[in-house]
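The structure follows.
Complex shown without one protein chain; remaining protein chains in place.
Moving on, here comes chain A:
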Amino acid sequence: MKKGIIAFLLACVALLLGGCWDKLELEEQAFVVVLGLDKAPDGLVSVTFQVANPQVGSSDKGAAQNEPPSDIVTFAAPDILSAKEIANSVITRKISFAHLRTIVISQAFASSKLFNHVIGSSIRDPEMRRETNLIISRERASEFITRNKPRLETRPHKYYAFMQERWRDTGYVPFSTLNRYFQRLGRDTLFLSIYGTTKRVKTKYAREEDQYLAGEIPQQNGDPVQIMGSAVFKSGRMVGTITGEETRIALFLRRKSMAHSYISSYPDPLNPDYQVTARVIKDGNTRIKMDLSRERPDVQVTLPLRAQILSIPSFTDYAEDPRKQEKLRKSIEDSLKAKIDAFIAKIQQTYECEPFLWHLVARKHFWTLKAYQAYDWGAHFSKAKINVTIRMRIESFGKQIGPPLPLEIEEDQAG
């Protein structure tokens, strides 16, 4: 018993010491909310930290009236962790990644071979989380972070948290986390990452509002950051970009999709001068059937959709006429299918791989890993015959039955 008491007392002493080794004072920590990665000379990475100032935007603001909401610093180092260490020669508080949710990577760096090494080795740090979001920026990441001054969000982490939810709702960009990046490093699939910029390239006015890439959206005033489309990664290296519309299609073609409804406009079949705006919702999982026995694999994709018509600028009375509805349905289906087919063909030719996660379906056709690896799904996909069938039903026409026309015009039409 005596021994027990001694051991217990010893343990108590050890407990006290344990508190000192890894103690962290909240006051002394600097929480990095955004991390930027750029290419630096001599094979180094230039790492940008945006450190949040927790006093701004809180009830404690009075004590820090002249402090900005965040501080941005950039260092060149061999990897992220050594940059974190160097950063502490400038920043007074201990740098912590505990609240790091977003990593911005410049397009140039993402396309380099070094990128996979830097990001892959950083995950060893216990503070790096696999749930961190990735954003690829057209310009340098440091520039992206510095220029991103959201007007409605004072605190930077709020901006990214809210925007991520909006992006997921609209489906213009994919949901891209480090975990997904590591999952899709293989040669059999493509990884899609959020694409954004703070610069304006050429503003193009597209009739359909989602055929843009970040930087191309016509915008006046407002925040400088545009997030649209995705960066395409193959084997851990960025190889191209796809537009917002193509991203939506890619996400729709996946078996399960995170973004469930897209609002988009389609040509009006009865009045080609106008567009019809509809909310298209995925009605259950996409069904993918494959026949891999032939040299050119046969892929049958069925996409179940339901549509809610939101606006009919041509004032055609679709809501009341079932035959016109049928025409409208057919027309939306056809226009969607044409876009999907064109996109799949483009992907097959350009990347010899697919971002639709169909490789997971292909994996089911094999019994062992070896057999699957030997099959080389990427190469077979580029030759595959793909047939997409859209099953759409029009669900509703909104809260208006007919167009809001004055009485005399209605008489005119009747006569």
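Brief remarks on what is shown
Following the convention adopted for this analysis, a residue touches a chain if its C-beta (ideal position, glycine included) is under 8 Å from a C-beta of that chain, and two chains touch if they have at least 3 such contacts; residues count from 1.
By definition in this document, contacts and distances are computed from a predicted model.
The subunit not displayed here is recorded in UniProt as "Spore germination protein (Amino acid permease)", chosen from "Spore germination protein (Amino acid permease)", "Anti sigma factor protein", "DsbA family protein" or "Thioredoxin domain-containing protein". Checked against the full complex, the candidates A:A161, A:I263 or A:A319 give a single residue touching the omitted chain, namely A:A161. Residue A:D22 is the one among A:D22, A:D273 or A:E295 that touches the chain missing from this view.
Of the listed residues A:I86, A:A319 or A:L360, the one in contact with the hidden chain in the full complex is A:L360. Within the complete assembly, A:L185 is the residue of A:I72, A:A108, A:L185 or A:L292 that touches the hidden chain. Contacts to the hidden chain, counted on chain A, fall at residues 3-4, 7-8, 10-11, 14-15, 17-18, 21-22, 98, 126, 129-131, 161, 164-165, 179, 182-183, 185-186, 255-256, 360-361, 363-364, 366-372.
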